[in-house]
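The complex appears here without one of its protein chains, the remainder shown in place.
And then chain A:
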Amino acid sequence: MAFSSTAAATAAAAFASGHRSAACRPSSKSSSSFLGASFPRVSAVRRCAASGAPARRAVAVTVRAQAASAGGKKSVLIVNTNGGGHAVIGFYFAKELLAAGHAVTVLTVGEEGSDKMKKTPFSRFSELTSAGAKTVWGDPADVGAVVSGASFDVVLDNNGKDLDAVKPVADWAKAAGVGQFLFVSSAGIYTTSDEPPHVEGDAVKESAGHVGVEKYIAGEFTNWASFRPQYMIGSGNNKDCEEWFFDSKNTNPPAKILANFQIPTRTNLRKKRNLAGIVRKRPVPIPGSGMQITNIAHVRDLASMLALAVESPGAAAGKIFNSVCDRAVTFNGLVKMCAAAAGIDAEIVHYDPAAVGVDAKKAFPFRNMHFYAEPRAAKEVLGWTSKTNLPEDLKERFAEYASSGRGEKEMSFDLDDKILSAVGVPVAVAA
């Protein structure tokens, strides 16, 4: 892996950006060559660790701006999906980069005028442009033209799920000499195991599209990194309830957002519906024992991890990062937390999908199994820490829901009713 001593020095400076320390600034050529010894990455991180650089937080804007002006400013292109659970990742990442003083361009797939752009996070792009970001629209296959020939230090593909979608972007980036190529993959590619958690390095499903992408970029770039998320929550997600209410493509009944969960499939809707059921004091049907664990992170955790990779390219090079928080939650626990966030008790009804005759994939929004990855690489290699606090984050989500007045809307719960009647649980229709 090519790794110049200059890059090491830059990385060292950037790593310390949260903590003003002269020791980590590349003040002269001699310090660069010191860092460029056999283990430049190690040296860079060690020197900054010694100065006590804390994990990054999008808090002190002025500090970040200083860091950027010290020579660590990068120009970053985010190729962003125009819908789905991952859309919000690019939004938060952009904000994090902008706060750190980097130059950001967001290329959203499709057209600026499309209906998809009326939903969050796109409808909140003014928050990006007012902070200095450029926003463009187009086909990632023509990325070079769409960005009008601009050059970038870093490219994040937060769009493609397979090589067909990502290859044009990767090839363009390589030809254009982009220094660092980042990819938002998925923790869903891990093969199932008796021994949780999924950790970086564990076996993955070779046929998965994301795996094909990871292999390709690993072969094309010396400095690449892949980020594997699970589920996310956070304000500004793409799964807006009004859109779903009118979206005729949706085969599920319309739903309300109780907590804005992000998962990269349509089943996001069913999750909200189940949780919306809590507000209406309906029993919540949970398949199996409800002991299945999953990982739900606040999207700002993903953004901070991506930002750390940008600021420490040497450390991140050639690495895979599980982009998740560091706690598992059980299904039962999640329902209890949502209910607590809503200030009420929840009644959980467990059922066996096979016995009841429903497809758990349709009836329940999470994988009906343990699905739990841990962010070990990010912690070890980037010094990243998780800030997700699910009980608190859910309270924040509920507050947004409640203030939107959406708790009053009419909803149907056909599949739930089928389950509950099969299990023999009466449903008192709440006011």
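Descriptive notes on the structure:
Throughout what follows, contacts are C-beta pairs under 8 Å (C-beta built on N, C-alpha and C of every residue); 3 or more make two chains touch, one makes a residue touch a chain; residues count from 1.
The working rule: contacts and distances are computed from a predicted model.
Comparing "NAD-dependent epimerase/dehydratase domain-containing protein", "3-methyl-2-oxobutanoate dehydrogenase (2-methylpropanoyl-transferring)", "Protein FMC1 homolog" or "Late endosomal/lysosomal adaptor and MAPK and MTOR activator 5" against the UniProt entry of the hidden chain yields the protein name "NAD-dependent epimerase/dehydratase domain-containing protein".
When the whole complex is considered, the residue among A:157, A:214, A:311 or A:326 that touches the unshown chain is A:326. Touching the chain that is not shown, out of A:293, A:324 or A:342: A:293 (per the contact rule at the top). When the whole complex is considered, the residue among A:121, A:197 or A:229 that touches the unshown chain is A:197.
Within the complete assembly, A:370 is the residue of A:73, A:174 or A:370 that touches the hidden chain. Taking the whole complex into account, chain A touches the unshown chain at residues 42, 45-46, 49, 193-197, 199-201, 288-289, 291-293, 318-320, 326-330, 332-334, 336-337, 370, 376-377, 379-381, 390.
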